[in-house]
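The complex appears here without one of its protein chains, the remainder shown in place.
Each chain gets a letter, A, B, C, D and E, in the order it is written, and its residues are counted from 1.
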């Protein structure tokens, strides 16, 4: 049975600042520049979730794309969209919201919720059209 | 002499919330929904500035695109990028930062700074890839 | 009060064929080439609806973008998405679904449903990323 | 000799419906929702074909991109463009045209036609800008 | 009869340099910076040609898009693609190939070749995804 990967792209808009939680505003400004602005800044994030697995001969699907979209919405996007990533999201408490840290946390939110035999393959998060980060659970 | 329009696209990332300055959080939440989140959200804004005028026979330019980029950077983008549009920008004080209000304020910042015989023709501001606003000084 | 234009982009996927309703398959094939394939073909259409008007000083909006989206969804997109434009849409009966004809019909569906003082300004329909059609009610 | 991958993107527009060939319209509607509309719908598909291999020191190519384009056109795109994927394509007869099934069939059409020492590496098919499927022959 | 505008997008890749034909390399370097590099540089240009007119009730077209594409190819793109805009194009001899000058010349090549009652409405030329120029015959 051929192994195929399907990818669904979703978006969310959020505020954040880069700041190590144990550091002063001045230290954070030195480490993260404008990204540490204490009054926040924000982005239109684009999130790509890739799931891989055998193609089911009955449905012709790896998994129903609508189900995948629902899982990502419920477990990730609804918590992040129009929110402040430093203040509003329980599962990001204490996390400095760099794109690297976000993509790992998003992976953790999703990996065990993809119905077998499909499996989470890769999460890609675009902070801007020129900057993206990718994680495959390694 | 032919009249031509030139457009330069720039971007900035900013935090904001939609809120009428004289209203309570609850009234603003009713009027603006998630966009009124008191902890802010944010966007990657794309800004298009269009300038029209005759083509100078010496240079073959309406105006030097590098000059246009510098004017927009100095008077608009440097003030907005990685900032909070409700808190950090002197020329937006007291303005509810809807895309409509932003595009009018950006026009006001630029209109008198385009060197003649060129003139500002249109400002377009994309809040997301699916939502944009356009103002021509009317 | 400044006059601003706001644009919302939506999409739908549909099947169609180009065919004059009173002509034979062979005549239509001569007139419309592959686009007349009797077994249909289809597109991911992108629809841009632009509304213009004064900015309301209370809300900072020309009109609430969510309301605009709802109007376009209810009156246009829900009728067209995952449908056959020649067979499934009551308000397209007897219309040869060229992009030109579609954009005029979509204008007619929307023009009287934009709440004053805003008014429909322009409808743009992309049949492919290289081909679009635009109508302003003229 | 360095091993490089080259990718060519092509597009086609087609009608289809998702339907298990042995099921009733009602069963298919339950399984595939709007995608099972008996009157069809359609898409602008984007197809990316990736070929990998050593860079030929004479030409500086993995393979001539024009040849790759010709192979994909002749063996895939010319059969699918402006066609109905359920009715018009001999090599898709009996296949439920989900994006997963399409990408595997396209791989089979191409894999043995890439001139050595290059080899087919990956086929990606975008059904919409937010949904893509990828197959590497595994 | 409604008046509609149709737009076709084409592309070409070309080399050029910005240089006033009567000036020295040094003067041109002062006026045009890196764009005056005597060894040339180049771009992937995107060209959008818009034609407006009444919708023909027989065909449902303003004009056949394939015809429009052929006219633009024959009169513009075939002369510019994979060429040097300063050296290789008879109708650009003596023209400093700024985007402004190019778009006016392209207009002149097309305006009289659009079959009535349609008429050329606008030519837009993108030199990069962040810089475009637009001409409407004014």
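To be clear about the criterion, a residue touches a chain if its C-beta (ideal position, glycine included) is under 8 Å from a C-beta of that chain, and two chains touch if they have at least 3 such contacts.
Quantities reported herein were computed from a predicted structural model and do not represent experimental measurements.
Colleague: What shown chains does the left-out chain touch?
Modeller: A, D, E
Colleague: Among A:10, A:104 or A:119, which residue is in touch with the absent chain?
Modeller: Result: among the candidates, A:104 touches the missing chain.
Colleague: Taking the full complex into account, find the residue in E:1, E:87 or E:111 that is in contact with the omitted chain.
Modeller: Missing-chain contact among the listed residues: E:87.
Colleague: If the hidden chain were put back, which residues of chain A would touch it?
Modeller: 18, 20, 31, 33, 95-101, 103-104, 129-135, 137-138
Colleague: I need the residue numbers on chain E that touch the omitted chain, in ascending order.
Modeller: Its contact residues with the unshown chain are 11, 13-16, 34-35, 37, 39-44, 81-84, 87-88, 128-129.
Colleague: So that we can see where the missing chain sits, which residues of chain D does it touch?
Modeller: So the residues of chain D touching the missing chain come out as 2-10, 50, 55, 58-62, 65-66.
Just so we're on the same page, only the chains that are shown with their structure count from here on.
Colleague: Starting from the defined contact criterion, work out which chains touch chain C and chain D both, please.
Modeller: Neighbours common to chain C and chain D are absent.
Colleague: Just how many steps, at minimum, does a route from chain B to chain C need if it may pass only between touching chains?
Modeller: The fewest steps needed to get from chain B to chain C is 1.
Colleague: Which chain's C-alpha centroid is most distant from that of chain C?
Modeller: Relative to chain C, the chain whose C-alpha centre sits farthest away is A.
Colleague: Given the two chain pairs A-B and A-D, which is bridged by the higher number of C-beta pairs in contact?
Modeller: A-B
Colleague: Counting a repeat as over half of the contact pairs in common, which of B-E, B-C or A-B repeats C-D?
Modeller: A-B
Colleague: Return the chain label for which the distance between chain Cα mean and whole-protein Cα mean is smallest.
Modeller: C
Colleague: Can you name the chain that lies farthest from chain E, using the mean of each chain's Cα atoms as its centre?
Modeller: A
Colleague: I'd like the Å distance between the centres of chain C and chain E, where a centre is the mean of that chain's Cα atoms.
Modeller: 28
Colleague: Return the distance between the CA-based centres of chain D and chain E, expressed in whole Å.
Modeller: 34
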